[in-house]
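What follows is a short report on a single structure.
All protein chains but one are shown at their positions in the complex.
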Amino acid sequence: MTAEGMTTAAGAAADDDRTRSISRRIAAGAWASVEFKIGFFGFLGILLMALVWPEISALDPTAMNVRARQLPPLFLGEGWTWAHPLGTDQLGRDMLLRSLVGLRYSLLIGISTVLLMLAIGGLVGLFAGYRGGLTDTVLMRITDAQLSIPMIILAIAILGVARPTIPAIILVLGLSGWPVYARVMRSVVMAERKKEYVRGAKVLGASDTRIMFRMLLPLCLTPIAFVAVLDVARMMIFEAVLGFLGLGVQPPTPTFGNIIADGRKYLVNAWWIATMPGVFLFITLASLNLMGAALERSRNRVFGGVG
Amino acid sequence: MIDRRRFLGAAGAGLGLTQINPRFFIDSAYAQAGQPIVFLSAENITGNWDPTAHTTLSQKNIEGYVMGFLARAPMRPEDPGEMNYELAESIELLDGSRLQITLKSGITFHDGEPFSARDVKATFEYGAQPDRPAQWYPGPTDSFEVTTPDDLTVIVDTSKGGYSASLFIFLAAYLPMMSAKDIEAGPDGPLSQRLNGTGPFRFVEQRGNDTILEAFPDYFQGAPKVSGVTFSFVGDATTRILSMLNGQASIIERLEPEQLETLEQEPNIKFSKLVSVENKYLWFRCSKPPFDNPLLRKAACHAIDRSIILEILGEAGSPSSNFISPIKFGYIDLENYPEYDPEECQRLLAEAGYPGGEGLPELEYITSVGFYPKTKEYGEIITALLQEQGFPVTLNVMEVAAWNERLYDRPGGGPGHMIDCGWSTGSPEPDLVLRTHFHSSSKRITGIVDEEIDAALDRERSAATLEEREQLIQTDLTPMLADKAPAYSLFTSVMIHAIQSDLDGLFIYPDGSIDASEADFA
Amino acid sequence: MSVDPLIEVRGLTVAAGDRVILDDISLSLAPRAILGLIGESGSGKTVLAQALVNWLPAGLRITKGEIRYRGRDVLTLPRAEARRLRGREIGYVGANPAGALDPTLSVGSQLVEKLRAVEPGVSKQEARDRAIALLGAVHIPSPEMRFHEYPFQYSGGMMQRAMIVDAMISNPALLVADNITQPLDVTIGAQIIKLMRELTEQFDTAILFVSSSLPTVADLAGDILVLSNGAIVEHQPAPSLVATPRHPYTEKLIAELPTLWTDRGVGTPREHAPDAPAIMSIRQVSKTYEAAGKSPFGAKRRIQAVRNADFDVFEGENFGVVGESGCGKSTLMRLLTGLEPPDSGQVLFEGRDLAVQHGAALRATRQRLQLVLQDPYSSLPPQTSIGDIIAEPLHIHAIGGRRERRRRALDMMGEVGLARALYDELPAGLSAGQRQRVNVARAMILEPRLLIMDETLSALDQTEQAKLLDLFERLQAQHNFTYVFISHDIAMVRRVCGRIAVMYLGEVVELALNQRLFFDPGHPYSKALLSAAPTLEERRYRPEDCLLEGEPPSPIDLPPGCAFASRCPSAFARCRTENPPAFPRGHHDRAECFLLDPAHTSPLQKARPDA
Partner (left out) sequence: MFVVTFLVRRLAQGAVIIFLVSFLIFTLLRVVPGDPVRLMAGGMAPEELIEQIAEDMGLRDPIPVQFARYMGGVIQGDLGQSFLRPASGAAVGGAQFDDATRAERAEVLTLIAETAPMTIQLALLSMVFALLIATPIGIAGGLYPGRWPDRLALYLGSLFVSLPNFWLGIVLVLLLSVKLGWLPAIGYGGFAWTILPALVLAIEIAPFILRTLTVSVAQVMQENYIAAATVRGLGRTRIVFAHALKNASVPLLNLLGVQFSLLLGGVLVIEFIFDYPGLGLLTINAVLQRDFPLIQGIAIVTSAAFVLINIIVDLAATAIDPRLDY
């Protein structure tokens, strides 16, 4: 959900209910709830900050000032300064700036990874569930095989040798994380496939491709999308775990992963270094979850499901 | 001999009794009497117990507990050359090429075999074999001759090799004495299976990441007071600190300044800070472009502000301006050592044909994370400083194993263009660093082949007296190295150990090995 | 009446927010009586049934009135007591037996659980014995074994009986039966009705029988209440209500009721012109499914869904296929529409085999061969707007541009009687009837020549059915469609179809012209089917004479011989060993029964009333 899409949806809330498309109605319904607004503004705020602040700030997220290292955030401890509202890290870099830039990269990694997982898992699940039979058996055995290798083993095995760059990390995480989606997708598709409207569409002359991609995919993606939000956070954390193992994004590029991983050593002396990204992560995730939950409720209302 | 063990009077020592605390789980697990010392190591050990098969510091430290040495070098900055005899009664130069070692009597190995001149001869000859990974200077086995006139006398004759026998003096503190019987048993014999020495602790077994040592009651200087030493590899620095904090560890090594700060607030922890034999270097890959050009290497050196690095390192680093540690024989603050000078850097860059860094290829700077303190942090600083001067550097931070795989020179030059590494040897002998790294016969990391340096190294090795040798090192060899800059020594490490306050009587050597023969829990 | 009423309702009003669902309802029910409650869907009859047990869905509220059970006000009882009263004194059986029990526990254990929850004193053994005894009483075969089975192992009819046992196990004085025969096949429904009658006699239970089918209620109940728009419009004893309805609504209800034996001139079944060509021909078609066996090495279980079907559908006619659930209707539908190829035989549409057509050719054929689906709920994609659903076929066949498609969809909506404003709405808000109109519109927008109606009207109440049937007739007159109606509803088929095929366990057991089938059925099963159909008319065939207890055998392990033999009152030795072939009966008519074998003279033929 982009900020842009949301604003238009909000703007449309004033329009006549009848002529509006379904997606707009869902958005409008969600918009009506306080929770959604909190989540939306929280997310928008944090996103805007991440996009704008590093551009206009006079500071540089990679500029070190060793003499001003480990300054605490505002009003906490000794030596805080307005110049660094969230303090500085072990090399005297501004934590606010680093967290925001880190958020950019972490979101990039988290979202792209989940999109990749969704794309692969969704397709595999779609084909397995729709085609059934041998296709299903073969695809699902591959999925099981992939699922049975812990993602982290695969990730460190590959990243340990091929040096970790952002695209490499996205690729590895995406390629190892898809099986869960494939399984979910498959079960949803199998349930939907038996429904009459699919049969109806066939009689209408719709090709398999059309049924799979135009009818089933959008339908099955929505419930999965809500799981995916949780996974975006999980992938952001996962990147942090890789950073912790020394297999994360390389400095000086800040990501939540390497900020937390590097700051971990200073947890006792300078707790804010490793904690700030976590706070940002929580705010981002809580906003996403709030929006997601509100959207889900609104969607259920519009589609006549349970509220 | 008498003053070779100094009780730790270092910071924080002797502060009160152990705090009483409801650690019911821990207490139940640790309450037994005669508890061993638990040492947490930052570095993994190899699986091969043959002391000549590795250069791994942590394993050298284990050998420090188990093995005996002819002499030990406490290497304090006041007197870097000081040597205390251990297994040797005396070490004397008979003439320029002959060294006589007299041994103490009545010493036995842990396996019960008596220690004699035979063992010294076998150790010297085995340890100098060219195929030994830890092959030690001064020359291969066929360049000297060892004779044993009686069971307690060893004479080393270096006339074949053409170098001074005095070189063996400092090495006495470097090579642990192995049993001739073990060496004779050959490659598949017990040498690689277990440690067998004359030291205060006996090797029991390796249990996962833990090396279990127990007190050797027949130690010739008296049985140790503690029941043993458990030497554990714990890869994560934070984990080590935490186990120190909750009392599970007795000693931890390689503290970072912030961790020191954390622990200093604890009343029951004391510290040992020692300027070590280890210098940290920025090694240039001298055998491939662009750093085959000394001008460029020097330009890079001038781009680096070592004072910032030292600031980051805090107490973990000590300034030094030479390629060897101040506690090594022959150290001097070099006058021509490259200092931070952007203008000079730009000048050299232009002279090398890369004005402002123009035309330089993408440069890779490899560093490790997890072992040495602050490598990543100062790596980032060095990267930033080099970039400031126009070097297109990218930093590549690797976990130790990957870094290790890339560390050494190989045909066509090692990976990357610069790599971070320290070098530490438990002896005042400077050639263990200089010859190892900069002689074209060894060129471990840099891959440098330079006839002038080779000649300078040979000159100082062949010096007739220690004084002359010191002179040559200080005025001939190291200034030349500073000029050609095959590597850039950044600082000398300060080894910081944290020790539970109730553990007294430890002696820590500047290479990190510990004498715990008189240690005891208060 | 001298007896105190068992339950008495006075001035009951139920509202959902401001909307009144039930308005000022008063009724009373004497012990051992059966009170019928009839009303179309949306009349509020289920709400009334639920209000009686004080179990209203969230959002509904009783605003006025009282419900007295043996003099006590049910509505003011404390929760725990109300719960016990609900389970123990008043039993409730709902319309949907399928999901009414926890699927993960055996039926028996849940019966025991229920009894012990409402009658805490009963021991496990006692509860078990009672449950098994009652399972036997409702004619569930081998109740001891069935006791341990899980809900999913019960068929719909058996499950409904189990739910009756569940309601009856605490020996309640009142049983509220809410539309319990609706989802069942007619022959099974008839058996349930018979069971209800036995129950009142055997256990002295009073029954409030709620249904949307007047013939069913009239068959069973003493008195009948007619509910319309939340109000009771009429209350009369059953026979007089049918004979002399007083309220116009009741009159309309009776008038709309399709009839089986009397022709009241509500349209004539459409027969094909004598020279009409066959638009679709089914040639010796069989289809067998393989279900995974329980053992990986053992034989697969074969389900013979359709066996040797062979008939023609002629252009312009209304062809009916009737049969009960599991008879192979759905499989036949899939074969006719080319969704699946037959294992053997051919399905020819306009003379060409559907199975050999692919890609564009098949798509072109599909423009002329359309299907209207059965379930109004699952047949529409839930998240697509109505306009898009209807325009979808144009999309698929790449007909017209965006505007053109929208225009045609709107036109079609007008034709089937859907408001244009619904174009952007989701199907979720639609009634079943409206949904089926969407389905019809979607099928018809391609202007096909043959429309297959798979149980299209089954889920609708009779008023809606009547409206849609009118619509079909009008559209047929306009576009000259051929219809194939696949249905279990005898009355509907009687009204609409010119020729009818009767299916039983995968076989077309009889194929006959409308009149011939109803007045001179050739197969005992056809007769049983006819006897079970609910009707207000005087029955031509009595169920007691035509049908034995029991359910159709499983299509997995079909017994040798005639599949109907196990339920056929006229079966004889030969029927159990040999499968009868089709015996022609003139015109295109034929039936598969040895009774028709010229070599055999049966009592049935002798007894034929019009012989």
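A few points about this structure:
Here the chain labels run A, B and C in written order, and each chain numbers its own residues starting at 1.
As a convention for this text, a residue touches a chain if its C-beta (ideal position, glycine included) is under 8 Å from a C-beta of that chain, and two chains touch if they have at least 3 such contacts.
Just so it is clear, the structure is predicted and the values come from calculations on it, not from any experiment.
Of the chains on view, those touched by the hidden chain across the whole complex are A, B, C.
When the omitted chain is restored, the residue from C:Gly44, C:Gly65 or C:Gly87 that touches it is C:Gly87.
The missing chain, though absent from the display, is touched by one residue of B:Leu260, B:Ala352 or B:Val400; that residue is B:Val400.
From the options B:Leu152, B:Val234 or B:Leu506, the residue with contact to the chain not on display is B:Val234.
Taking the complete complex into account, residues 141-142, 144-154, 156-158, 160-162, 180, 183, 227, 230, 233-234, 237-238, 240-241, 244-245, 260-261, 264, 267-268, 274-275, 278, 281-282, 285-286, 289, 293, 297, 306-307 of chain A touch the chain not shown. If you put the missing chain back, the residues of chain C touching it would be 50, 53, 55, 57, 80, 83-84, 86-88, 92, 94, 96, 98-105, 113-114, 117-118, 150, 152, 166-167, 170, 294-297. Listed here are the chain B residues that touch the chain not shown: 21-26, 29, 43-50, 53-59, 131-133, 186-189, 191-194, 205-209, 211, 232-236, 238-239, 242-243, 245-246, 248-249, 399-402, 404-408, 410-411, 444.
In the analysis below, only the chains that are shown with their structure count from here on.
One finds 89 Å separating the Cα centroids of chain B and chain C. If you check the complex, the residues on chain B that touch chain A are 237-238, 241, 256, 258-259, 261-262, 308, 311-312, 369-370, 376-377, 379-381, 383-384, 394-399, 402.
Chain A makes touch with chain C in their complex at residues 18-22, 195-197, 199-207, 210, 215, 218-219, 222, 302-304. The touching residues of chain C, when paired with chain A in their complex, are 334, 337-339, 362-363, 366-367, 369-371, 373-375, 378-383, 385, 392-393, 396-397, 421, 424, 426, 428-429, 439, 442-443, 446.
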